[in-house]
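Sharing a structure, written as structure tokens. Questions coming.
One chain of protein is taken out of this complex; the other chains stay put.
Then we have chain A:
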């Protein structure tokens, strides 16, 4: 791809810097790079969910709002660090009209999920059209994929524990990252977390507990939420833990509205 003629300046034949700078948005965590949408309006829904976006040409216009996308459905569930995609596959048939995305940083793993979904679509015509996967670093690029208050549910199932204290900031649940999740979840939306590592379970719960924009979902509601049952059973990691009879620690919290009045100043409405 580096040989494309338009990557060279016409006058000098030198590689144009702008194409190299573009790497700032792909993230060379491994040998290949992945593209990141400049903003959520640039996300290519028609590629990921062709069934929901029939015949819509991919438009390559500069940053702008594609008017068609406004009327069509947006992603509402995100499985962050989706691994091999077991949760997406289970949720797909449970909520067939909801668009969902898995976010996975490992290239091979995300490729696997992509293949898995395509195979499911072929084997089950009309089904599994609502799930897809992107290779991305969720800790950096969540706002590039989702607008404010776009999501209804976010999943963090069996995330990497990062035991050492100085690595705690790499944990996918932290006070700072919860700010971004709160931004992208609508009021009333839910964040589901589960782990088999006790220390991480305590950590995730205490972050959520402390965060002013989240409150615990009451037990009665958890009992009737069909999604809760999937936390331990749907993902590859969950099944492994279950096979070994391991204990799990879950925390399910709801996005609540920010206090409306702050020092006599009315905060802008949360839309």
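Here, a contact is a pair of C-beta atoms (placed from the backbone, for glycine too) under 8 Å apart; a residue touches a chain by one contact, two chains touch by 3 or more; residues count from 1.
Criterion: contacts and distances are computed from a predicted model.
Participant: I notice the complex is incomplete. Of the names "Williams Beuren syndrome chromosome region 22 protein-like protein", "E2 ubiquitin-conjugating enzyme", "tRNA (guanine-N(7)-)-methyltransferase non-catalytic subunit" or "Trm112p-domain-containing protein", which is the UniProt protein name for the chain that's not shown?
Facilitator: The missing chain's protein name, per its UniProt entry, is "tRNA (guanine-N(7)-)-methyltransferase non-catalytic subunit".
Participant: Which candidate, A:182, A:208, A:231 or A:251, sits in contact with the chain we can't see?
Facilitator: A:182
Participant: In the whole complex, not just what's shown, which of A:51, A:170 or A:229 touches the removed chain?
Facilitator: Result: among the candidates, A:170 touches the missing chain.
Participant: Looking at the full complex, which residue from A:96, A:212, A:226 or A:246 touches the chain that isn't shown here?
Facilitator: Considering the complete complex, A:212 is the one touching the chain left out.
Participant: Please give every residue of chain A in contact with the chain that is not shown.
Facilitator: Within chain A, the residues touching the omitted chain are 9, 12, 14, 16-18, 21-25, 27-31, 38-40, 62-63, 139-140, 143-144, 148, 160-163, 167, 169-170, 175-180, 182-183, 211-213, 258, 262-263, 265, 267-268.
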